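Complex shown without one protein chain; remaining protein chains in place.
Going in written order, the chains are labelled A and B, and every chain counts its residues from 1.
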Amino acid sequence: AETGVTLSGYGRFGLTYLDTRAVETQVTTRLRFNIDGKTETDSGVTFGGRIRIQHTNGATDATANAAMLYASFEGFRVEVGNVNTAFDSAGLIYNAEMGFVDSSYGDPQGAFFAYASGATPANYTGVFASYSMGDFTGRISYVNPDQTVSGSTEELSVSFDYASGPFAVSLAAYQDGAGLANNDGFFLGAAYTINDAATVGLNYIDEDSAGGRVVTLYGNYTMGATTLRAYVADLDVAGADTAYGLGADYDLGGARLSGSIQSGYAGETWADVGVRFDF
Amino acid sequence: AETGVTLSGYGRFGLTYLDTRAVETQVTTRLRFNIDGKTETDSGVTFGGRIRIQHTNGATDATANAAMLYASFEGFRVEVGNVNTAFDSAGLIYNAEMGFVDSSYGDPQGAFFAYASGATPANYTGVFASYSMGDFTGRISYVNPDQTVSGSTEELSVSFDYASGPFAVSLAAYQDGAGLANNDGFFLGAAYTINDAATVGLNYIDEDSAGGRVVTLYGNYTMGATTLRAYVADLDVAGADTAYGLGADYDLGGARLSGSIQSGYAGETWADVGVRFDF
Partner (left out) sequence: AETGVTLSGYGRFGLTYLDTRAVETQVTTRLRFNIDGKTETDSGVTFGGRIRIQHTNGATDATANAAMLYASFEGFRVEVGNVNTAFDSAGLIYNAEMGFVDSSYGDPQGAFFAYASGATPANYTGVFASYSMGDFTGRISYVNPDQTVSGSTEELSVSFDYASGPFAVSLAAYQDGAGLANNDGFFLGAAYTINDAATVGLNYIDEDSAGGRVVTLYGNYTMGATTLRAYVADLDVAGADTAYGLGADYDLGGARLSGSIQSGYAGETWADVGVRFDF
């Protein structure tokens, strides 16, 4: 029976620019440590848990977040507490992100629960289950924003990923996202790996709380240590501009130097350049 | 001179039921990490300290608690700061606990200080000393709820454990428990190990702040991977029901599946089922 505690995480720092804020160029930092404890039983079931300690620029100190507990056996995994959610875990949903901050206007714009690195509401409780077999993964999650009162509006979400050769698809949906009644969301994504160097993908995201659906077309191209990234995203809201972004990663062999220039739905300009390293 | 930092702890999750709360059945979780740093001097004295990071369901994030510092040499140990207390450390005092939450109505019902996993009062300061030799352990602790003002009411507690063959006894007392004047408590416990499988014990606990003394009779019986647990507890307060509990542990080889059904002093019903694993 294997047992123990491990530490891992990442750091990132650099400059970000946004032309709609008082000070346009700011220093942006994040440092994350995941503390993972686990025990494997004689029958091969692993029981474990995670607390994350993270600081992002702007906060006065770091947060040690609410715990996630889990059990896993072969391809099956169940989480309780501060869980990953099915929608947020969908395989292709954040693939249009770029820069050292890993951001994209082509991301979902609505409200739904996800694993919380910061504080959760008091009595927030989730249950998550996933199953992976070969190239298929299915997930379902349920979150009660306050399990100590009856009548809370609970979020339910599901997602499915599948890959076959160069094709990958991902499908996800939530009901009453973020515990808001009638706040539903749907996601369908597909990606095609053209060759060793190039991938293109299309994401369709329809969320009630976003004001309209988002369609994001993105692509990546790798040449040696450099990966170029681009996306175009359309938000179906009156007056919204087409958003787009251009980014590049340079592999430092253990870290990456990343930058991007992006234009948002209100015509605002975002840019970032910095490093990201995992440990 | 050995030196270093180690991480250890436990996780537990499952369902608890209590028929007197608004939502009777709730998900209950806890994840604990102890961070221990220590150095052993050339003469064999170990100096060390602990900070605990813990999250229990209901809290919005995890707490990194007040530090405990210690020195130890062979059977002798001294702690300062957020210390273990003598009464709370008495050997048999929590032996009637059961279920994955490790609870019992047969536990002490009064108010006294213990090592705090959450926040302490500001300027809370304790000193604890223990000595173990063979089957004997003695402990004494002193806690000042606020050492920066004169006139604080301080808690003093002592405890002694002794074992001889199948017999074990434990004796403990506190004066001005939890820093409350005239709040005294006394504990006497005895346990008898009948054979490899069965143990019975009797605890007598008399605490001013509990309203009356508690007498708890408990027993455990192990068959293979299964341990059955039972207790009956009497609280000498007018109108109090007799409390009792039935529980079972199933050893998963590195974790345990535990459950219990308990009836409290007001006739309420508590039940829990879940897993507990150490790492």
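Here is the rule we go by: a residue touches a chain if its C-beta (ideal position, glycine included) is under 8 Å from a C-beta of that chain, and two chains touch if they have at least 3 such contacts.
These numbers were taken from a predicted model, which means no experiment stands behind them.
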- Missing-chain contacts mapped onto chain A: 7-13, 21-23, 26-27, 29-31, 33, 53, 55, 57-64, 252-255, 275, 277-279
- Message: Even though one chain is hidden, which residues of chain B still touch it in the full complex?
- Response: 1, 3-5, 7, 35, 37-43, 45, 47-51, 53, 63-69, 71, 80-81, 118-125, 127, 147-150
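Here is the rule we go by: only the chains that are shown with their structure count from here on.
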- Note on the structure: Chain centres from averaged Cα atoms put chain A and chain B apart, in whole Å, by 40
